[in-house]
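Here the complex is missing a single protein chain, while all its other protein chains stay put.
Just so it is clear, A and B label the chains in written order, and each chain counts residues from 1 on its own.
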Amino acid sequence: MTLNDLHLIQARELAGKKKIILRCCMAAGCMSSGSANVKQRLEQAVAEAGLGQEVEVRGVGCLKLCCEGPLVQADPQEVLYIKVTPENAPTIVATLRGEPADLPQTDLNAPFFKRQLSVVLANSGVIDPERIEDYIAAEGYQALHEVLTEATPTEVVETMVRSGLRGRGGAGFSTGIKWGTVAKTPGSRKYVICNADEGDPGAFMDRSVLESDPHSVLEGMAIAAYAVGADQGFIYVRAEYPLAISRLQIAIKQAKQLGVLGSGIFESPFNFSIDIRIGAGAFVCGEETALMASVEGKRGTPRPRPPFPAESGLWGCPTLINNVETLANVPPIYRKGAAWFAGIGTEKSKGTKVFALAGRVKNTGLIEVPMGTTVRTIVEEMGGGATGGGHIKAVQTGGPSGGCIPLPHLDTPVDYESLGRLGSIMGSGGMIVMDDTTHMVDVARFFMEFCMDESCGKCVPCRTGTVQMHHLLCKIMARKATPRDLEKLQELCDMVKHTSLCGLGQTAPNPTLSTLRFFRHEYEALLQPDTFGPHRTADHASLPAAETTLLHLRQTYRARAVEATTRAAAETTTTPTTAK
Amino acid sequence: MKTRLATVWLGGCSGCHMSFLDLDEFLIDLIQQVDVVYSPVVDAKEYPEDVDVCLIEGAVCNEDHLEMVHRIRLRTDKVVAFGDCAVTGNVAAIRNQLGLGNHENVLQRAYVEAAQLNPRVPSEPGIVPPLLERVMPVHEVIHVDYHLPGCPPSAARIRTFLTQLLAGEEPRLTGEDIKFG
Partner (left out) sequence: MAAKTLTIDGRQVSAEEGATILQAAEEAGAKIPTLCHLDGIYDVGACRLCLVEVAGVPKLLPACTTKVAEGMDVRTDSERIRSYRRINFELLLAERNHICAVCVANGHCELQTLAYSLGVDHVRYDYRFPRWEVDTTHSLFGMDHNRCVLCSRCVRVCWHIEGAGTKNVAGRGAQSRIITDLNMPWKHADSCTSCGKCVQACPTGALFHKGSTVGEMERDRSKLEFIVTAREKGQWIAPD
């Protein structure tokens, strides 16, 4: 494989390109609403109409407006058909010959599309993710070639540092510095891992990237591997993403066949192969040390850091772990330059961020916006505001590790620092919109339940603390908690946050802390007076209330006792005793 | 004026009260300082008003206990959870492991399955109080000022505790003075 070969494939693809392309979304969202059938019927309709020479029906990755799927986009007409049924196929094909048709379609000039800036998703919805030739036609693997033939690993790291890219998995650590650390750490064997264990409720960015453009991740991994000196990579992807796994398998196979993965890539001495490891459904395996334990075949539990994976990772070797979206950013950075990338976004948060927009908002789906775009722009302009005439109350980012951005803070720009200041996090990119039908204590309870179920059980604060916090939140929801319970909850949040072993526990209190910060009144409205608190400090005004409680208790017992007697009497008359 | 002391026996084995009686001659010193206004060992039917200190033995197991601890809280200055059952639920709370709603089965097991004579779940409304679904340590129901764990707390530790309390000091149990089981 040489650069020439790449150009040859590119030229052949471009020359063979048909006049009209019907792009049919084949990502998991549209697939689940029947897009495979739509694609098949479109192909059939094209053949029946005798347009085989001019029209290509192409299965592509995510077309972004997931709530309106199945989606079909016609090029060059620039029409996006929504909620397409297989029966619509002949009509769509008929329109290609200029016949008018009344099919539901959406405005590609709407803010949902126009406000997007595609870097990571540039190929998403455009190329066929199952054909490496499509990726090559979109200048794929040229960055890898350039890096291998024209740059030293040190230069590659320097470029990454200059780009200002920060990890898209949640923590936002500088990717360049991370690469540099692994590159500098001596070791005869090094590894690159792609963390595709996306598990936040409501998040599907990484899945979409893998389903829509798997080669960009492979190319990103290969560039990273060259930079740090690794020759083996692993993609750790969760088993719940079968389509992503199958597309990765196809992509790896094709890349090996073409020689862009394997030994002596682009006739250089650089070897790199990638294997897939499938996660067994544990959320905690998204934590890097737990992920590595799982790759090694052990129980997926985190271990204390340091040592960081960069020093001692997989099987004790220096290991680079990057998230899917981070790696997908890599090829564009080397193709277009660090300066280009650093020109997008804010001072400290460069580039774009992909969000999975979900919840009580009109347009849900996948969006990619420059860092610094305000939350308001995303949910009100692009998302089209709340569904069903409701009012947006808060926007949740960062999933079970994040927090809520309340309405008054909706003008916050999305960048690592601004979200952090609000007690939320960028996270991996889940963005859940909540309207005024949502109870914020219930939101906190939901995320706490998630963390409680997903805690690995290794460290005490996370394993037992989440259980008690969840219990307290349930107690508050059931209107059985007192102000003392709320104090206990806050104390537990602080303790679990500061003493847990890994990120899961350290961030598990965040949704609770965030809702306590902005929606404390919702908690307080559910609290009961602490009538039976300390004697001297007890509120004297509540003493009559206490007597009432006692009276109520007594009446309840009486009623129950009468009920029990009646029941016992009924039982003795109808059934013989079950005594031995 | 003497300290008005009450001791209460809820869901426990009375071992803590036995241990209290093990104070032996200290009981004579004690009686100089306190009036025992309510206790299984004195003949008072109604829990009085304005009690200074109340030692509660036992967990909150039935509806009578529940009402009692509420009344104690309203009428008492310092409430002390006295012994492991009051502090943790202890043996009395083992039935909680059977799950909520199993309090009926507990009675079935004790009074029917295990009975040799006249197997019958006692049901005398107004006399036999119904069991709560879940046995609770006292502080889960009301605010408790001090905890004196132990099964039972030894007479020596009861003495240390009461001496501190009656001397007007804040009783502080640390290290050796805390003991479960």
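Just so we're on the same page, a residue touches a chain if its C-beta (ideal position, glycine included) is under 8 Å from a C-beta of that chain, and two chains touch if they have at least 3 such contacts.
This one's a predicted model, so the numbers in the text were calculated from it and none came from an experiment.
The residue touching the chain not shown here, chosen from A:36, A:495 or A:526, is A:495. Touching the missing chain, out of A:174, A:468 or A:528, is residue A:468.
Of the candidate positions A:120, A:405 or A:456, contact with the unshown chain belongs to A:456. The chain not displayed touches chain B at residues 81, 84, 87-91, 93-94, 96-99, 134, 137, 139-140, 144, 147-149, 151, 173-176, 178-181.
Counting the whole complex, the residues of chain A in touch with the unshown chain are 282, 284, 299, 301, 303-304, 306, 452-461, 463-468, 471, 488, 491-492, 495, 498-501.
FYI, only the chains that are shown with their structure count from here on.
Residues 63, 66-67, 70-71, 73-74, 76-79, 112-113, 115, 119-120, 123, 125-126, 129-130, 141-143, 145 of chain B are the ones touching chain A in the complex. Looking at the complex, you find that chain A touches chain B at residues 484, 530, 532-536, 543, 546-547, 549-550, 553-554, 557, 560-562, 564-565, 568, 577-580.
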